[in-house]
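And then chain A:
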Amino acid sequence: MKKLDINVHHITRVEGHGNVVVNYEKGVVEDFRLEIVESPRFFEVMLRGRHITEAPQITSRICGICAVGHTTTSLRASENALGITPSEQTQEIRKIILDAEFIQSHVLHVYFLVLPDFLNVGSVLPLAETHPEEVKRALRLKKLGNDLCEVLVGRHVHPISMAVNGFTKIPSVKDFQVVLKMLKDSEEDIKKMIDLFGTLQMPDFWQETENIGLTNCEFALYDGKITSSLGKKLEKTSDYLDLIHERVVSHSSAKHVKGEGETYSVGALARLNLSAEKLHEKAKEVLKKYKLSLPNFNPYNNNLAQVVETVHCFYDSIERIENILKKGIRQENHLGYKIKAGRGVGAVEVPRGILFHDYEIDKNGIIVKANCIIPTGQNLANIEKNMKKLVPEILGKSKEEITHDLEMLVRSYDPCISCSAHFLDVEFK
Partner candidate 1 sequence: MNDFVKFEMGFLPVEAKITKIIQTTAYEKIFTLKLPENKRLKYLPCQFVMVSVFGFGEAPISICSGPDDQELELCVRRVGTLTTKLHKLQVGDSFGIRGPYGNGFPTEVLQGKDLLFVAGGLGLAPLRSLIRYVFKHRENFGRFTLLYGAKKTQDRLFVDEIELWENSNEVDFYQTVDVSDEKWEGNVGLITSLFKFVEPKPEKTIGVIVGPPVMYKFVIREMLKKQIPVPQIFMSLERRMRCGLGKCGHCQMNGIYVCQEGPVFNYNEVKDLKEAL
Partner candidate 2 sequence: MKPKLAMFSFTSCEGCQLQILNLEKELLEILNAVEIVNFREAIDQKSQDYDVAFVEGSITTQKEIEEVKDIRQKAKAVVAIGSCACIGGINAMKNFFPIDFVKKQVYGEMGKYFDTLPVQKVSDVIPVEYEMHGCPISKKEFLSVTKNLLLGVPLKQPHYSVCTECKMAGNVCLYDKGETCLGAITRGGCEAVCPTFGDSCHGCRGLGEEANIQGMVEVLRANGLTEAEIKNKFSYFNGLMNFSEVTK
């Protein structure tokens, strides 16, 4: 076998379009590229001329899968630009919604996209026949995440009532009671999920890398300081560009991102590496059960990290809801703020990693400049680095197996390509 061309067009089961192109000759690696062939959407331009209060809903449409994540990040950026600190109640409810999105997103990923790989079935459809109980459980858990959003903010895909400085409709006591019951009724499913994923054997692979994420006194999702595992920690979110460097790489038009080192990773595993000690006790138990040593640099373990986070978010949301119910709910008016010129950055941990929105507005609140940096984009260079190391290690395998392994590697990052508007391969002549 002299030359092997692996060209998987349209990796399936990632939300977006991506091509993996691997060329090598005589076992020498020549070219690795992860091409993302999603059509670009140009949100940064579309936001221009729109009012800052519209940004959360418009940017929610960057990605339906992490709609809550984009909305939340956008809200934080908008509020920072306007100099608003929303009430504690608002922030608490947002954290619950974010938890809900983590649950729904992680469950969708590990059960529907990852599990079929391990059970050697093509997709979730045959899984429904071979493992009906698992599929039903997955659907119930995914529904849990969705229902939480539906009751509290109208829907998961493009949440409705999340607004600058609060909510256009504040959930009622009854709403919280309803979702609390839903959560408590699902504990059994969560336990079964923990057990199931504990039995999976992750492929062996190790490659150290930088991790970037938020850190805080709690397991930081909504709020925290931007932190690199290589030591840098930013005091101000608006200085994010001191750590996060977008750059254009020569072999593709994709904007790659580098941190302190050449590549870094973000996401569930990165978050555990950075602040596992802040996890909910129940999630820590899972960590122990899975014997996941930290820091961990096997990207496949991201899948297990997602299960750990699901458990965290599940119990975290229960606690927060109980707290809210204890304190009582205030009807707050979200409209009492002034519009002024400024710049604001939002950095929020969304299921796939840290997400940045950066807006500049004029005195009428009209956006004049916008930038978004998306988790998948930040991981991209790291995925390529992993592939470069992985391919020589598995060259003994068949073409199909290599393809499968590469796909699994990409998939373990849970890449959400539809929103990675910047990643597009162009043949340069």
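Quick note on the criterion: contacts are C-beta pairs under 8 Å (C-beta built on N, C-alpha and C of every residue); 3 or more make two chains touch, one makes a residue touch a chain; residues count from 1.
Inclusion criterion for the candidates: all candidates are chains of the complex that A comes from, given by their letters.
These numbers come from a predicted model, not from an experiment.
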(message) Contact as defined above, complex as supplied: which of the candidates 1 or 2 touches chain A?
(response) 2
(message) Looking at the complex, which residues from chain A come into contact with candidate 2?
(response) 10, 12-13, 15-17, 39-42, 44-46, 48-51, 54, 57-58, 61-65, 67, 108, 112, 116, 122-125, 128, 135-136, 139-140, 142-143, 146, 153-158, 160-161, 163, 167-169, 248, 253, 255, 418-419, 421-422, 424, 426, 428
